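Handing you this structure, nothing more for now.
Our next item is chain A:
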Amino acid sequence: MTNFEPKILGILCNWCSYTGADLAGTARMKYPANMRSVRVMCSGRVDPGFIFDALRAGADGVLVCGCHPGDCHYHEGNYKCMRRIPLTKILLEDMGIDPRRLRLEWVSASEGARFQQVVTEFTEELRALGPLKLRELNFDPDHPAGGDNHVAVESAAHDELEAGH
Partner candidate 1 sequence: MNNNKFTSPEDLNRLRERLVKQREEGRIIITVCAGTGCLACGCEAVTAAFREALKENQLEDKVEIRTTGCHGFCERGPLVVLRPEGTFYQRVKPADAKLIVEQTIKHGKLVNKLLYRDPQTKEVIVKEDDIPFYSKQMRLIFGMNGHMDPTSINDYIALGGYQALAKALLTMTPEQVIDEVKKSGLRGRGGGGYHAGKKWASCRRAKGEPKYVICNADEGDPGAFMDRSLLEGNPHGVIEGMVIGAFAIGSHDGYVYVRNEYPLAVKNLNIAVDAAREHGFLGDNIFGSSFNFDIDVSRGGGAFVCGESTALMASLEGKIGEPRAKYVHTVDAGLWDKPSNLNNVETWANVPLIIEKGADWYSRIGTASSKGTKVFALTGKINNTGLVEVPMGITLREIIFDIGGGPPKGKKFKAVQTGGPSGGTLVVETREPKVHESLVAHGDIRDEEEVVSLLDLPVDFDELTKVGSMMGSGGMIVMDQDSCMVDVAKYFLNFLQEESCGKCTPCREGLRITLEILTRISEGKGQMEDLDTLEEISQVMIDTCLCQLGGSAPNPVLSTIRYFRQEYLAHIVEKRCPAGVCKELVSHAIDETCTGCHVCFSVCPTNAIIGQTKTLHVIDQDACIQCGACYQLCRFDSIKRVKRGEGDAIQYVAKEKWHPPVKKKAAAVA
Partner candidate 2 sequence: MEKVSITIDGKPIEVEEGSYVLQAAEELGIKIPTLCYYEHMTPYAACRICSVEARDGKGWTKIVTACNYPAWDGLQIFTDTPRVITARKVNLEMLMSHCAPAPVLQELADELGVKEPRWGIGTDTCIMCGLCVRICDEVVGAHALTFSSRGIDREVSTPFKLESEDCILCGACARYCPTGHIRMTDTNGRILHSELTLGPNTAISIPFRQAIPNAPRIDPDYCIHMATGGCKLCSKVCPKECINYEDKDEFEELEIGAIIIATGFQDFDPTPMQQFGYGKYPNVLSSIEFEQMNNAASPTDGKILMENGEEPRSIAILHCIGSRDEDHHKYCSRVCCMYALKFAHLVKEKTNAEVYQLYIDMRTFGKGYEEFYQRILTEGVNVIRGKGGEIVPAPPEYSSEGNLLVRCEDTLIGKFREIPVDMVILCTALEARGDAEDIARKFNISTGADGWFIEAHPKLAPVSTTTEGVFLAGVCQGPKDIPDTVAQGTAAAAHSIRLLNMGEVLMDAAYAEIVEEFCSGCRICNGLCPYNAITFDEEKKVSEINSALCKACGTCVAACPTGAIKARHFTDDQIYAQIEGILA
Partner candidate 3 sequence: MSLPVEAQDELEQIITSIVDRYKAKPTALIMALQDIQKYYHYLPIEALKLIAKKMNLPVAQLFGVATFFKAFSLTPKGKHHMCVCTGTACHVRQAGVIVDNLSRSLGINPGETTPDGEISFETVNCIGACALGPVITVDDEYHGHMTVAKLNKVLDDLRGKKTAEEMVEEVQ
């Protein structure tokens, strides 16, 4: 499997992680080219749908990065994300997908080095897990969990959030 190069989707928040990645770039820090990133304004914007869609579309893993807890540009967007990701992981497990393929990390704007490290680690981990083979799971990637599924995830997250208050 040594030749396997995992595809990774990185969903990075605009203020910390994306800037951190930028910093890694300006600092000429090299990180694996396996990750391709999508920028969102806040990790709170990360719809679990994005994750499912990415896996469906061929990603071997998804890395969600946000600001460190307490540092969110929008005060609490990353907390929302913090609750959604574990739930998403449960769903992934239900679907037979190794939850390790989804990773949430906090990377601040100054942490170019950390970003480099996180990506490298995740790439290595995915390399070890091998490619995601959805067909073998008898899972139709073209018809992923529908709207109902969305609601279930979201409302569960919501309940938990309420309980957290």
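How were these candidates chosen? In short, all candidates are chains of the complex that A comes from, given by their letters.
Everything below uses one rule, namely that contacts are C-beta pairs under 8 Å (C-beta built on N, C-alpha and C of every residue); 3 or more make two chains touch, one makes a residue touch a chain; residues count from 1.
Here the structure is a predicted model, which means the values were calculated and not measured.
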item	value
Numbered candidate touching chain A, per complex, among 1, 2 or 3	2
Parts of chain A lying in touch with candidate 2, wherever the complex brings them together	7, 9, 15-16, 19, 22-23, 26, 36-38, 40-42, 44-50, 53-54, 57-59, 70-71, 73-77, 80, 84, 108-111, 147, 150-151, 154-155, 157-158
